[in-house]
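Take a look at the following structure, please.
One chain of protein is taken out of this complex; the other chains stay put.
Letters A and B mark the chains in the order given here, with residues in each chain numbered from 1 onward.
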Amino acid sequence: MEDLGFILATYIVTFGSVAAFAFAIVRRGRRLAAQLPAKDKPWT
Amino acid sequence: MATPDIETPATAAGTRAGTGTVFTRFIGLATIVGMVALGVFGLLLSPADVQQSDSVRILYIHVGTVWVAYVAFAFTALASAAYLWKRTTSLAWDRFAGASAEIGVLFMALTLLAGSLWGRLSWGKFWVWDARVTSTAFMFVTYVGYLAVRGLGGSHHQRARRSAVVALLAVLEIPLVHFSVKLWRGLHQDSSVADRTNVNLHGLMLFSLFISVIAFTLLYVWLMMHRQRVLAMQDAIDNTGLDYALQQRRDEGDL
Partner (left out) sequence: MFRVARLIAAKDLRVEMRSRVVTNQVLPFAAIVMVMFAFALNSDAVVSRVAPGLVWLATLFSLLILVQRSFAIENADGATDALRAAGVDPSGIFLGKAMALAVQLAVLELVLLVSAVVLYSTELRVGGLVLLLVTFVAATVGLALVGTLYGGLAGGVRGRETLLPLLLLPVVAPVLIGATRATESALGTGGATVADGWPWVGLLAVFVALFSVGGTLAFGPLIEE
C-alpha cells in the first residue's frame, strides 16, 4: 500500500483521540454521578 | 442526621453509577461494530482509487468526521436559537448546544488533520487556499472561541445567553467568510479543489463511505448523550452539590 504512514496516522489519530475523549467523558460522568442523588440523574 | 430522601453514594453506585443506560450501551456497541467495519472496509477490502491510489482511504475518515462536525455545529446553532426563543427556555438547550459544539470542535480538528494529510498526498500541499477549506478552518477557530465563551463563568443563565448569542453570530460570520474567501480566490487564480477531487466512486468505495457516515453518526449520538448528562450533573453540582457535600461531611461526623 502506498503512503501507508499518512493513512495509518489518520486512522490511528482519529480513533485514538475519539476513544480518549469518550473515555474522559465516561470517567467524569462516573465521578460526578457518585456525588449526586438520583433525582439529579433522570436517566437512571 | 441523614435525611431519608437523599440517596447515599453507596446506593447510587448500586444502580451502576455513571451516564450510561441500556440505550447508550446499545448505541455504543453499534458504534464499535461500525468503527471496526470502517477499518476493515476502509483499509483492507475497498480497492485503491484509479487516480488517487491508496490516499483515498483517508477520505473514509475525512468524510465521516466532517459530516459529524457540520451536523454538530448546526445543532449548536439550532439549540442556541431554541434557548433564546423564550426567556423561560430550559438550560437543557444550552447544554445540548455546548455538548454539540465540543464534539464538533474535536471532529473539526480531526477533519482538518485528515484533510491536510490527504491534501499533501493528492495535491502535494498540506493546505490550499480554497474557500471551503479556509472557511472550515475559520469555523474551527470560531467554535474554539465559543467554547472559551462558555468557560467565562457567571451564572448558568448568563453562560447560556452569552454563548447562545455567540453561536448565532457564528451563523452570520461563517457564510460571510466563505463568500469573501471565494471572491478573494476567484479574482486571484482559477484553481478549484472541486476539479481535482474528481473521485470515481463505485461499489466498495461508496459502501465504505456509507459505513463511515453511519458509524460516525452513531458515535455522535453516543457522545452527545453522555456529554449532556455530564454537563447536567456539573450544573446540578454547582446548584446543590455544596449542600450535598456538607450533608456527607456531617454524616461522616456521625460515625
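Note that a contact is a pair of C-beta atoms (placed from the backbone, for glycine too) under 8 Å apart; a residue touches a chain by one contact, two chains touch by 3 or more.
These numbers were taken from a predicted model, which means no experiment stands behind them.
> Write out, one label after another, the shown chains that touch the chain missing from the document.
Answer for the hidden chain's contacts among shown chains: B.
> Thinking of the whole complex, not just what is shown, which of B:Y70, B:F138 or B:F210 touches the missing chain?
Touching the chain that is not displayed is residue B:F138.
> For the chain left out of this view, which of B:V71, B:V181, B:L219 or B:M233 touches it?
Considering the complete complex, B:V181 is the one touching the chain left out.
> Given the full complex, what residues of subunit B touch the hidden partner chain?
Here the touching residues of subunit B are 84, 138, 141-142, 144-145, 148-149, 152-155, 158, 161-162, 164-166, 168-169, 172-173, 176-177, 179-181, 183-184, 187.
Rule of thumb we're sticking to: only the chains that are shown with their structure count from here on.
> Round to the nearest whole Å and give the separation of the Cα centres of subunit A and subunit B.
Taking the average C-alpha coordinate of subunit A and of subunit B, the gap between them is 12 Å.
> Subunit A touches which residues of subunit B in the complex?
My answer: residues 6-7, 9, 12-13, 15-21, 35, 39, 42-43, 48, 53-55, 57-58, 61-62, 65, 106, 109-110, 113-114, 117-118, 120-121, 219, 222-223, 226-227, 229-230, 232-234, 236-237, 240-241, 244-245.
> Would you mind writing out the residues of subunit A in touch with subunit B in their complex?
The touching residues are 1-4, 6-7, 9-11, 13-15, 17-18, 21-22, 25-26, 28-30, 32-38, 40-41, 43-44.
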